[in-house]
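As structure tokens, the structure follows; a few thoughts come after it.
Not every chain of the complex is shown here; the ones you see sit where they belong.
Labels A and B are assigned to the chains in the order they are written; within every chain, residues are numbered from 1.
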Amino acid sequence: ESTNVFHSQKDSLTQKLQDTESRNQALEAHLSELEQRLESTQMEREAFQKSLCSLLQLLDTKIFELTELRDSLAKLIETS
Amino acid sequence: ESTNVFHSQKDSLTQKLQDTESRNQALEAHLSELEQRLESTQMEREAFQKSLCSLLQLLDTKIFELTELRDSLAKLIETS
């Protein structure tokens, strides 16, 4: 009788342990996936920032060239 | 005798189950944190894109105004 009770308790514990371990594996897979997503998001962000920095430098060049054009126009008006 | 063996097995299973459950809780906390980070990253990205769109519209306006200035200069040269 007492032996049956023990067996039943042991089976129940073993089942619970298996469920918890398989839940663990699912969580770890999800975590790994999220970490990869965060990493690739971070890499995209850095690539995006790099492209924006290039555009900013190009804009600087264009503003500089417009300022040179402005100075040429000012000099032309002065000497006319 | 047999009772002692059963008790020892039951204790071992119970300990393993507790460890696995506490590992589970740690994983879930980590997951929740990562999900929040991904969400806030996403929100930052959207805010950033919105700001960039505003700058793009401003740039459109400036290019349009420079084109008007260019047309005024062309007309002035023509009539002189």
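Throughout what follows, a residue touches a chain if its C-beta (ideal position, glycine included) is under 8 Å from a C-beta of that chain, and two chains touch if they have at least 3 such contacts.
As the structure is a computational prediction, the values presented were derived from the model and not from experiment.
> Total subunits of the complete complex, with 2 given?
The whole assembly in this structure file has 4 copies of the sequence.
As a convention for this text, only the chains that are shown with their structure count from here on.
> Could you work out how far the Cα centre of chain A sits from that of chain B, in whole Å?
Going by mean C-alpha positions, chain A sits 6 Å from chain B.
> Can you list the chain A residues touching chain B in their complex?
Touching chain B from chain A are residues 2-3, 6, 9-10, 13-14, 16-17, 20-21, 23-24, 27-28, 30-31, 34-35, 37-38, 41, 45.
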